[in-house]
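Only one protein chain is missing from this complex, and each of the others stays in its spot.
Here the chain labels run A, B and C in written order, and each chain numbers its own residues starting at 1.
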Amino acid sequence: MRLRFVLTRLSLLVVTVLVSSLAIYGAMFLTPGDPATLLVGGSRDPDPAVLAQIHREYHLDDPFIQGYLHWLGNCLQGDFGKSLVYRDSVAGLIGTRAADTLALVTYAAVIVLVTGTVIGTVAALRGGRTETLVTTLTAGAMAVPTFVMAVLLIWLFAVQLPWFPVYGSGEGFAGTLKHLTLPAVALALTWIGYVAQVTRTAVRAELRSEHVETARSRGVPEHAVIRRHVLYNASGPVLAVSGVGIAGVIATAAVAEQAFGTGGLGSLMIEAASKQDMAVVQAVSLIFVVVFVVINTTVDLVSAALDPRVAQKGAR
Amino acid sequence: MSATPPLLRIDGLGIDLPLDGEPRPIVHRADVVIPEGAAVALVGESGSGKSLTARAVLGLLPAGARLHGDVAFAGESVAGMAPERLRRFRAGEVAMVFQDPRAHINPARSVGDFLIEGLTLTRGVRAADAVRKVTGILREVGIADAERRMRQRPHELSGGLLQRVMIAAALAAEPRLLLADEPTTALDVTTQEEVMAIIAEAREARGLALLFITHDLELAAAVCDRIVVMYAGSTVEELPAGHLRERAAHPYTRALLSSRPSVFEAGADLRSIPGRPLSGFEVPDGCAFSDRCPRVRDRCRSERPAPSAAGDSTAACHFPYTAPAEEAGCHA
Amino acid sequence: MTSALFARTASKPRAGRPRDRVTLAAGCVVGLFVFLAVCGPLLVPHAPNAVDPLNVHAGPSATHLLGTDDSGRDLLSRLIAGTRASLAAPAVVIAVSTTLGTLLALVAAWFGGWLDRFVSGALDVVFGFPGLIMAVLVAAVFGAGLTAPVVALSIAYLPLITRVVRSAAIKERNLPYVSALQLLGAPTARIWLRHLLPNLGPLVLVQATIGFGYALLDVAAISFLGLGSQPPDPEWGLMVANGAPSILAGAPQQSLYAGLAILLVVVAFNLLGTGLSRRLLGEQA
Partner (left out) sequence: MLEVRNLRKEFGDFVAVDDVTFSLPQRGSLAIVGESGSGKTTTARMIAGLETASGGHILVEGEERGPGHKRQRQRQRLRSGERRARGRQIQMVFQDPYSSLDRRQRVGAAVAEAVALHQRLPADRLRARVAELLDMVGLDDRQAAALPKALSGGQRQRAAIARALAAEPQILILDEAVAALDVSIQAQILRLLADIRARTGTALLFITHDLGAVRHISDDMLVMQAGKIVEHGPVATVLADPQHPYTRRLIASVPKPGWIPRRRMDPAAAARLP
């Protein structure tokens, strides 16, 4: 039963990546004109010789599936093609920016997980006014778009209180941390709200559950009731929502990078998209999708390991 | 009144719960006495307040509940217990078996974990000793392969087995009083017999007192010494189980008896009670049963009857039956 | 019985009058913005795109209640005029994804079996593709503009709506009253239209209301990134981006006001959604 669940989830991962890559590659052919014009990098009037070369390099004249398999094969080997806008290999472009994104996403993810779960748990356990306050604040946090938060933070900390640098990504660990604090906070806020709300609901539900009533009726000390029954049982849903939170941070990282000009894969993709540099957009979207899907799958598998009923339900 | 107080005395207990923001009476007046080692059944339909009364014994009421009257365990008021005393009281002197073991046993933890928790966390028994002890009790309640069962999770066990686990957990605490809240309602009849037999044997072996909450008068009469009938939040009758059929004085008790179709008598007429059972907060000024009572008179609608003793039993009725029941359709 | 009673006592006291007042206020804010989206262009005090090079970054004044932007355009007029563009795109996203999602959910729930497994599997795949990334990808193919991102977001929102409605529809479909109707010989279309859909309606409405806030947020983000609405449109996300460079120059009003407009609408839709959910679905606090 367990094994079957793992296999089902893993095959879903593979299918998702395959279908997504097909969509990413196929999107190029939706353009009304020659897909090759999307690969020369925005010039309105491309040189026919260059176009012909692109057709050859990207196997655009071969049957669709062949071209796709060729592209996917190359991607799997780390060859994402060339960007004519940046005059560089796409892999090289990605390589120099990946570290920035990784740092930002990790920073934001840590903030989301720690703050979100702690706030949610405390709210549920304390109840009363704390809970009302947290519910209101988190609902607010979820409504603030990352880019609006970015603007507010820049205005507050660059214009009013110059505590944090607001542009660039800094040197060294401390410098990076300092430079990434505002972007990470802006990026994290929405997801803190989300993680906190789901955590609160999960802990609340366990607090009201019948098995907790049983534990109390047996005279189990309250701290043990909370730890062994409330928090332990809520950890499944909390873990699941943490995964969603991390995935969400990754999916919206582009906005924060663009707003703060920190540079990274997200802003690379957006620049490339506005210049219609398809090779870069395809490569970065593929990377994002793979990371996103791997995180979702990991979370599902870990939840199933924690609570065998999840696996049983999922395998049916 | 004797010098030594009874094991449990519930005296004029009333419970108000906040409904729609304002306190409403769910239990008006519950009176129950359980001597050491005795078995008492608390019988009623939905809304009668029987489950809430049982929870009040453990001091296990929802937030916002208001209590009047008193629940005393061996002379000590439960409401007056300090938190630490209440915890020890729950851990060692009373134990509760709930109706739905699947919801009342933590589904994420193993059965063994549930069983030993009551010992290791509440009185510092070492884990190995606790395991040894609950293994023995599991055997006693008819679970032979205790080691395997203790490794399993609750969802791997059938409802009947899980209820035995719940009973084993209650027995492991070595309580003096067992509270059983409809422990067999969710089970098949054959499993019900098994579970009731297990409870009866355990009582016998340990001299355990029992408060048995049920909607089934026949079952209550078969396994208990005395019967307390509740209706709409009040105790309406209290009598020895053996006298139930002939000497039940309250019209509700008699109506309940005759509305249950008998398996064993052909042609017995089934008498239904008109209307539906009320909840405590819906009760009119007079007698709660007045709307459905075949013997209702004007006085019943204006004046709530107080319990009055007659011989070995007590009934709260202005016009109780005094002749032995012939027409009830359930000959002894 | 007892647990049902407890649930009632636990949840009721918290849902009192004040919360309904909040919902009502949220509904008023939503109504106001819908009105502005419809009639806004008729109400603006100034032409939203009229530049005034002599009066850039002006503070609030009698003529310009909220001041002007970096080109001297009246901010209040731009915010009002931008309501339509800012609300229309998410409205389309939600209309498409909700309609399609409800239909898919009903079909999957009703027929079950392989059809249900296929729909759920396909939605899992779509769910693996973040909406924003999808929108950027199509924007790269079709060039900047709102059409492509709206299509992408409609698809990306599909799994969110469908999952919720599907699990509710499965529960509903398995209720005995549906079996009773089938046994009476009621045509399937009648069961769907007269019973299932009206019963799922409140849930769909709540989902659509809450979803609208997030769709607005995503559309604005895409415009902020430069891939959606194009200058000189007064779309709010774009206004936030336009105003960003002026912040360091000490003129944050364009970004702030546009950001606050977005915030206000999203919060209003969220509160309205949760309020409706409490009223219509009687859910947890």
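FYI, a residue touches a chain if its C-beta (ideal position, glycine included) is under 8 Å from a C-beta of that chain, and two chains touch if they have at least 3 such contacts.
Bear in mind that the values here come from a model prediction, so they are computed numbers and not experimental data.
Touch, as defined at the top, links the missing chain to these shown chains in the whole complex: B, C.
Across the entire complex, the residue among B:V111, B:A221, B:L239 or B:C287 in touch with the chain not shown is B:A221.
The missing chain, though absent from the display, is touched by one residue of B:G59, B:P101, B:G118 or B:G160; that residue is B:G160.
Only one of the listed residues, B:D31, B:E45 or B:E117, touches the absent chain: B:E45.
Checked against the full complex, the one of B:R226, B:R245, B:R304 or B:H318 touching the unshown chain is B:R245. With the whole complex as reference, residues 45-46, 142-145, 156-158, 160-161, 188-194, 196-198, 200-201, 215-219, 221-223, 245, 255-256, 259-264, 266, 270-274, 276-277, 292, 332 of chain B touch the missing chain. Mapped onto chain C, the footprint of the missing chain covers residues 175-177, 179-180, 182-188, 194-195, 198-199.
Going forward, only the chains that are shown with their structure count from here on.
The minimal number of chain-to-chain contact steps leading from chain A to chain B is 1.
On a Cα centroid basis, the chain most remote from chain C in this structure is B. Note: centroid distance chain B to chain C, computed from Cα atoms, is 52 Å. Centre-to-centre, using mean CA coordinates, chain A is 21 Å away from chain C. Multi-chain contact residues of chain A, defined as those touching 2 or more other chains: 210.
In chain C, the residues that touch at least two other chains are 6, 10. Within the complex formed with chain A, the residues of chain C that make contact are 3, 6-7, 10, 121, 124-125, 127-133, 136-144, 213, 217, 220-221, 224-227, 237, 240-241, 243-244, 247-248, 250, 252, 255-256, 259-260, 262-263, 266-267, 270-271, 274, 284.
On chain A, the positions that touch chain B within their shared complex are 209-211, 213-221, 224, 228-229, 232-233, 236, 306-309, 312. The part of chain B that touches chain A in the complex is made up of residues 58, 60, 86-92, 95-96, 98, 100, 103-109, 117-118, 121-122, 153, 155, 169, 173.
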